[in-house]
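Selected chains from the complex are presented in situ; the others are not included.
A, B and C label the chains in the order they appear, each numbered from 1.
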Amino acid sequence: MSRIDNSNNSSAIRNISDEQLAVAQPKRAAPSTLALAFKLAFSHLEISIKQNISISAITGIYGDSGSGKSSLLRVIAGLEPRAKGQVSLNGTVLQDSDNKAFIKAEKRQIGLVFQDSRLFPHLSVYQNLAYGAKRQTNRQLTIEKVLALTQLNQLQHQNVTLLSGGEKQRVSIARALLAEPKLLLLDEPFSALDKSTKSQMLTILKAIQQQLQLPMLYVSHSLSELQYIADQLVVVSAGKITQVAPIHQAIHQLNSRGETSPKTSLSLTIAEHLPDYGLTRLTLPAKKSTSKNHNIYLPILEQSNSQRLISQQLPCIIYARDISISKTKPEHSSIVNHLPASISVIQYNKTNALVTLKANEQEFYAQISLWSAKRMALTTESKVYIQFKANAVHSYYFTEPTANA
Amino acid sequence: DKPKQTKPLRIAVAANFAPALKILLANLPNKDAINVQMISAATGTLYLQIKHGAPFDLFLSADSMRPELLEQEKLIIADSRKTYAYGQIALWSATRALSGLSELNHYSGKLAIANPDTAPYGKAAQQALTKLSLWPQVQNNLITGMNINQTFQQVRSQAVPFGIVAYSQLAMNKYQGIIIPPEYYQPISQQLVIIKSSQQVKLAQQISDFILQEDNQEKLVQLGYLPIKSIPLIEKNNQVNTQYD
Amino acid sequence: MTDISADLLALITTLKMAAVTTVILLIIGTPMAWYLAKWQSRFKVFFEAVVALPLVLPPTVLGFYLLLAFSPTSLPGQLWQSATGSQLAFSFSAIVIGSVLYSLPFVVQPLQKAFEQLGDHHLEAAAMLGAGPIDRFFSVVLPLTKASFITATALGFAHTVGEFGVVLMIGGNIPGETRVLSIALFDHVEAFNYANAHLLSAGLLIASLILLSLVYLLGNNFNKKQQGTVKL
């Protein structure tokens, strides 16, 4: 019952999916290294960043409204000559206020999808895309292909000023992709899209990233979107970078800071499809040789691609509220996933308790009521079972995203 | 003994005569009691304006044609049309002193004159040049000014080496030039008329008389004009090279 | 009357004429520009061209035709006379009307382009906040096109000050009424008063420079706030 299957535009997606799957083992190029050490003072906020970021695929940028995400992208893009300090990419100095060095925006080969689209009002949809395509020489993508991927075929001769909000965003991203830059910056590119279009676009973006080996920085307010698309997360808060970590770790760190609804973020290996049961089995490999692999089931992955998915890695989210704890092995329940685990931390909050558990060295987070915590007399080191429904295992593309629904 | 003036007396005067008129009017008897306004413009402009109701009392034209037209159009007081001076033309260069008209003989550069089709001084220049058989030679090198004042400025700025200008312009600015003998061109008779719509005909008449007065006519000579009686006369302060022929 | 005081009188007349003309130009030019900017029709270009036409005729020729029109024997001249009781040609009103016609394109065209570039977005937003047409004009259109209004005002005013042919022809150079600075300046040159002419030119230039600088200073507040990071 995947949305993609129901969609009438699925052929476009399958085209690119056939060539390069969303979860295909990426043929990694050397990561791009962004060295940032600058300050940019506004009236109410000083953006002050000192951080090296190594971008191998898509790095997410997460932070509150007004925290400075767009400004950070503008500096990297070369639109803020006023920034004091240094910015360099892969060892090349992009700007350095001390040495009065400044490589112009158009020379940086960096693409930027603006938060406010900024389509050229004098050009049609097609001409806007052609604008980006004309000025580069790689030509790995054609305008026709990108039009199809972003479902803009029907609108290609339309005046861009008359497009709907979501249509504008798609044109803007298509235009930036066609310029095939060395680094692509995306500023909330899908905020005006409905959920199903958004998940299609995310999948396409991810596939293109891998096909072109194009590193990206992706700003979003949605962690589930970021978890699906990014392999690393940068957290921005009040003008500073407060955290840079691989995506799962970063999300877990946000858990303990109480910044979002706590969740377990992990990547699992696809083991087999069980069409009769409507499930796909993933394995949580044993990290110690002594313990055995655990199985985790989720609703079966889309049929057309499923066979070739075997043994690939799938990014998954399980919300802490979806995981329950049982002292005995659960029976007679529709809940398919239960793993033996041991409690490592119990954090009591005002209204609930956040329990960190380990199963095969993988951390899981369970959020339970204070009442349950009391009743079950949980203590650290207790051996328990964690249980969660197959439906609780979320992967942005292959099962329905629950977020934003 | 004069009735109190309600409006100033407006004298419309051709631009080239305006400086001269100003000098003359400086000696107007009881000039403090009379409010006179001098309005100068190109003769053609003034003519058009009078034709369309301009509130002028006296009109000093740089030619005789416009006053005649006004007379035919019955826009002037009967018998007020008088010649008040004759204009003279002179060859002039602002770059160097000239020896005589013969300097033009083998000259192939630019020569400034007023527009022969519209300006009386231009027409006179054309006649003189024709008379001197120089017209075919200079015809294609002419810089023609809208009026004689423009021609004067063009020569004065040294942008044109030679020009045929009004002698009055030279006299008033103390420049040296070669006067072209009056017999080489039809007299440039400058006429004045009193406008019919004037409510101060008496005063206008008074000024007209004043300009035609003997002593003022004498003054005109110093200002580079020929007095009205002089036309059959041979000029006195002769600087023209008479060996020209 | 000395030359200086005559020039002063001309200066006053000039300022009066230019000020009145500019005010009239803004009053009639603004709605014209708006109409031309928002009107969607094939005939629009024709009217745009008509507005620009006064430019094509040399001022003296334009003045000639206006003189024909304003003369007491022509219909417009007669209508004016019966309406106001005084003659149109050679009056202050005449030179104002002439200047308005002559300077119209300099006011209408910059405003029209500004209105066209403005688009409907902000107007729609203002309407949704309850602002009616007049209100929208003063609260949104005017401040957003302020720079163009200043250009229009400056061009219109300066062009009127420097105007010569039309004013001379239909005004008749009457001191205190239609004798303006540009004519006075011309007269000085014609009368070989070069010293006066130079002085007056220099004075006019410096005064205009100061005036225009002040006007443009007004128009620059808004731009200062812009970011301006990518220069061309």
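Definition applied: contacts are C-beta pairs under 8 Å (C-beta built on N, C-alpha and C of every residue); 3 or more make two chains touch, one makes a residue touch a chain.
Only a predicted model underlies this, so the values are computations on that prediction, with no experimental measurement involved.
By label, the number of copies of each protein chain in the whole complex stored in this file is given as A x2, B x1, C x2.
Criterion: only the chains that are shown with their structure count from here on.
Averaging C-alpha coordinates per chain places the centre of chain A 61 Å away from that of chain C.
Rounded to whole angstrom, the centroid-to-centroid distance between chain B and chain C, based on C-alpha atoms, equals 36 Å. We define each chain's centre as the mean of its Cα atoms; on that basis chain A and chain B are separated by 93 Å. Residue numbers of chain C whose C-beta contacts span two or more other chains: none are found. Looking at the complex, you find that chain C touches chain B at residues 60, 64, 67-68, 70-73, 87, 89-90, 168-169, 172-175, 179, 187, 189-192.
By the touch rule above, chain B contacts chain C in their complex via residues 8, 10, 15-16, 18-19, 22, 37, 39-41, 45, 48-49, 51-56, 149, 153, 169, 172-173.
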